[in-house]
Structure formats: structure tokens, C-alpha cells
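With one protein chain held back, the other chains of the complex are shown just where they sit.
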Amino acid sequence: MRAENYQAVTHPESHEFELNFGPNHPGIEGNYALKVRVNGDKIVAAKADGGYLHRGFEKLMEGRLWIQNIALVPRICVPDPVPMEMCYALGVEDLCQFEVPERANWLRVLQLELSRIAAHLFTFGGHAATVGMYSNMFWGIADRDLILDMFEQMTGGRVYHMYTIPGGVRRDVGVEQLDKISDLLDYLEKRLSDYDNLFFNNKIFIQRARDTGILTPKQALSWGVTGPNLRACGLAFDVRRDDAYLCYDQIDFDIATETAGDALARNLVRRKELAQSIYIVRQVIDYLKKDKSTHIRCQIPNPLAWKVPAGETYTRVESSKGELSFYIVSNGGEKPYRVHVRGPSSMHAVQVLEKLVTGGRLEDVAQIMFSLDACPPEVDR
Amino acid sequence: MVWDQDKEATKDNYASQTIVLDQILHELDTLNIEQKNNQRFRVDVSAEALPALLSLLKGRAGYTQLSAISCVDWEDEFELVYHLWSYETKVLVSAHIRIQYTPAVYVSVYDIYTPAGFFERDIYEMYGVYFEGSPMMEKFILTEWHGPAPMLKSFDTLKYVNDMFNWQEYQPDWLKEIQAKGGKVVS
Partner (left out) sequence: MSKIKLKVQQEAISHASKGSMLRPFKALAFLGRKPVTEALQARIAADIYRGFHLNDWDKCIGCSTCHTICDNAAIQMVYIPDLPSDLLAGKKPFRPAIDYGRCCWCGLCVDICPTGSLALSKEYIHTCTEDHIDSYFILPDPKGMHKQPFEKGWEKSDQTDLLLHHRQTMQQLPALERIQNFDEIVQGFTDQAAFEEASRCIQCGFCHDACPAQMHAPEYIRAIWEHNFEQAVTQIYRTNPFPNVCGRVCTHRCESACAMQVRGEAIAIRWLKRYAIDKVPHARVKALVSQSEISKPDNNLSVAIIGAGPAGLTAAFDLVQQGHKVKVFEAADKAGGMMRYGIPEYRLPADKLDEDIAIITSMGVEIVCNTIVGKDVSMEDIVTEYDAVLLATGLQQGRSSRIPGSNHKNVYSAIELLAKIKRQEDFIIPHKAVIIGGGNVAMDIARSLARLQQQYYANINIIVTTLETKDAMLADDSEKREALEEGIVLENSRGPLECMVCDDETLEGLKTVACLTVFDKEGRFHPQYDYTDEVIYSADMVVEAIGQNTVLAFLGDTITEQLEWQQGKIKVDNEGHTALEWLWSVGDMVKGSDVIHAIAKGHQVAKSIDTYLQNIKVFS
């Protein structure tokens, strides 16, 4: 917010003050702000303030060829870009009636789950920092980097992979690479106990996070909460199961749940999902090693002469943050007519966050935001 | 509301729920239903009937989640699409309505679905469609924007950029050398 737009609000009679929490605040996730009204350190009211990351993706996508958008979509969510690519590709495939080769679908699951692990490492690392535990953040980032190495070797890019395209994926992954991922999984699995010791079992964290930002199942459902946040309320809903895409119906995994619905429960769900994702990736590696097919993409039209049949489709993917959906409309042209991105954080970072921090304490604002894994770029788009 | 966690989307359950869905869809006579696949339904409904449809879907058919509201600018009218998800039947119903272009006003469904608050605010900001009764219609993303609603098809981003900003041309040495020989940047 520019200085000329800033109007200090004072409430001399009630001893209330308005604080700008962010956009430049170490406790805020991404470029985002919360305007909080405090009385002492108790939060009386909160107002989310976005727009610091608005890049107009939805508008930009309307001006680009169907293939060109693959370079744009991952940027919508920085820490977890793969589901974005996936959701877009699923939509275009649905409209074009593409038959995607089986191997491509498994390669996509490999990417999706590695991305989920990376995103979760990032998030609980961040959460740890909000309660003053920086070592954990360093660990989380360092281990995430090892996954980024894998992405680099598989896709040629560390953060923005641009690997999944409508019709399949851009490159195959060899056995040697799969072995490397396997080794990394062994390492990560060992690290889980380190994380437990340092963080999930840490008294400071438990005491800070327990009973903070409680969501009841009823609230969660009516406020549109999804993903780990919803599962932390005891509701075992997961798009991968309920609205299965790719080959998730052939994969064995548990839907991680907790019941308390507080910041602690949300983190524990993510901790369990780390283990589940590792388990899923192992199954994928196993499949990919046995599979002798080299077919990773169906025949797609010449990218410069590609019209998608008119129609609309709503595709959903379970990202690390919850339900990610794309509503794609084609008017039969060479470019999308409309792409609407529904990031899970558009719920978590605005209405839910406002409601959860209100009535709480100032010191918990950052914690609650991280426990919701609210990702501002998804909201701003 | 009591949520039965163990309730799985069994076949019977699914069947009974689709019957409810069918009933509801028949109660409202201005509907046009299209089943796209097992988990996707498209319903076209008149703008007046939509709130009633949403209430019925939520109240009787278990469509507890409003996944999103999408707005599409068709240049002569707006299309609003309400994506509703049932955790019980695992079915997504997309309810499509068309509203007039000017004035673009519609009613809020915030009272039925809380998430509508965010989407309505977003659509107002990006398309200029006002939702009467929505709790918060203040700007969220484009706080300092006073131009037309940017997502409208009539808003040309490239023209805006060209009007607003100057282009800076690069002049690297290699280009100067080529230019000296008569070459140039052609496109």
C-alpha cells in the first residue's frame, strides 16, 4: 500500500490500534498483509489485504496459445507449482478428449507427490520459524533443495518445471534417475524422526500450536476449507480419492487425518502426509521401473495450429494446500476463452484466516497463517 | 449439522442421492441438465431460480461445498457458474446462469454458502458484476486501480501497457556491429 493511501486509524477511546501485519513482515507467508485491530495483544478484528502479488494470470492466459500457457500456470503457486500444471493439462485434455498414455500419468503422480513433499517441508519449516524455531526452517529448506535437485534432473528446471503438458509429459524419467529418487526417499524417511524430535515432538511447538486457531468440522465445511486443513478436523476428504484423477485409484495410501482442528493438528496432518507421499512415490517408482513403455505423450496437434473444441470443464487436483480447481472455457479457438483458477488459499488466506485470527492473540497471527498453509500467490493470481 | 464420517459413497447412497438430485432438478422447471460424466453435471438455470436451486442442493442433496464461482464475459452478457461439490455422492454440479451486461448486478448467495463472499468480491473487482447483499464488496487485489474492470474482454492489456509505459530498447555492441553492416532487428 502506498503512503498516500495509508490512513492511520486510531481508536483513542477504546484503546484499540490498527496494525499492518505485512506485507513486509517475517511472519507473513509471501507478499501479503493482514490489517489487524488490536486491543492490547488481543485481536479484535482482522482484514486480509492482498494484491501484492497480482500478476493477472487469468487475463494473460486468455491471450496465449494453449501450449504457451504451460509456461505460465506453474507460476501461480511458487512453493507447489506442479498441481497447477496438472490441473491445466487435465482441463485441456478433457476438452480435447486426449487419451493420455498410462506411463505419463504415473510420471505425473511422481512429480505431484514430490512437489507435495517439497511444499510440506517448506510449510512446516515456515511454521517452525513463526514460533521461533529457525533450525527447523533451515532443515526444511535444505531438504526441499534435494527434491529440487531431482526436479532439475527430471525436468530441466528446479522450481518451475513446465513438465506436464496437455497430452502427457515432456520427457521420460530413466531407471538411474528413479534410483536416485529412491535413495532420496530413504534419506527423507530417516529425516522424519529428526523432524519429530526437533519439531513435532517439541514442547514449545506443541504448547504454542495446541488449541490455536481451532476449526470445527462444521465451520471448516461451511467456510470452504479443504485439504490438510479440512483433514485436521477429522474429515477424511481428499480429491485424490473422491474425484480421482490420473492413476490415484490404483495407488494405495491413507488419507491422513487428525481430529483437533487446531494449528497443531494441521501440522501433524502434513507430517503424516510426508510419510504417505513417500509411500506413494515408492509405488510409482516401482511401477515405472517395471513398465517398459516409452510412450509418454499422446499425439498433440501442432502447437501453432491448435484449436481446442468449444466447451467448458472444471478440473480438480489435490495440491499440498487443498483443492485446486481450474475452470477452463474454450470457444473453439486457439487460445483459452477463460481460465478461472480456484486456489485452495483463496478460502484459507482470506475469510478463514480473518475469522481464525479474530479473537486470538497477535503472536499467533503468523502461526495461524502458516498452519493454514495460506499461499498468497494463489489468491492474487 | 451432524457429519457421518464413515459414510462412504456407496452405490446405494449414490443412487439415493442422485434420486434426490433428480427430484430437485424436476421441481424447478427452468432447468436444463447435462451429465458430462459420472462426477460432473452441468445445469443451466435461469438467474431468478438459482438461489432456490442452491438452497435445495445444499439442504437436501448434500452439496455442502461451493467450490468456486466462475465468471465468464461473453461480451453481451455475463455467465456465472456455481461449482457445487457433494462430499457424499462425490459429484460436482456446475450451475450456469446468464445475467445482463449492463447493469451487471446479481444477488449474493453468501447466506447459503460462505465461500461465495470471496468469489463475489473477486468477480466484482475483476468484472464489475455487483452482488447485492454480499458482505464485502471492497477492493481486495486492485486497491490502487481506478480503470475499467480488467478481466473484461474489452480491456486490452497490451494497449494499456503501451499507453502507460515506455519501451526501452537494448543497444548491445553486437547489435551495433550488425547495424553498421546494414542489419537490424526485424521482428
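Order as written gives the chain letters A and B; numbering starts at 1 within each chain.
Please note the rule applied: a residue touches a chain if its C-beta (ideal position, glycine included) is under 8 Å from a C-beta of that chain, and two chains touch if they have at least 3 such contacts.
In this text the structure is predicted, and so the values were computed from the model without any measurement.
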item	value
Displayed chains contacting the withheld chain	A, B
Per the touch definition above, residue among A:Tyr52, A:Phe124 or A:Phe200 touching the missing chain	A:Phe200
Chain not shown: contacting residue from A:Val38, A:Leu53 or A:Leu72	A:Leu72
Residue touching the undisplayed chain, where the options are A:His25, A:Arg64 or A:Lys355	A:Arg64
Absent-chain interface as seen on chain A, which is shown	64-65, 67-72, 138, 142-143, 145, 149, 152-153, 155-157, 160, 162, 170-172, 192, 196-197, 200-201, 206, 251-252, 254, 256-257, 264, 268, 271-272, 275-276, 278-279, 282-283, 286, 294, 296-297, 300-305
Hidden partner chain, residues of chain B it touches	170-175, 178, 181-187
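Convention: only the chains that are shown with their structure count from here on.
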item	value
Euclidean distance of C-alpha centroids - chain A vs chain B, Å	20
Chain B residues within the chain A interface of the complex	1, 3, 5, 9, 39-40, 42, 64-68, 70-73, 81, 83, 87, 90, 92, 94, 113-115, 117-119, 122, 126, 139-144, 150-151, 153, 155, 157-158
Of chain A, residues touching chain B in the complex	1-2, 5, 48-51, 54, 56, 58-60, 62-63, 217-218, 221-224, 226, 234-237, 242-243, 312, 314, 316, 323, 325, 327, 329, 337-338, 340, 342, 346-347, 350-351, 379-380
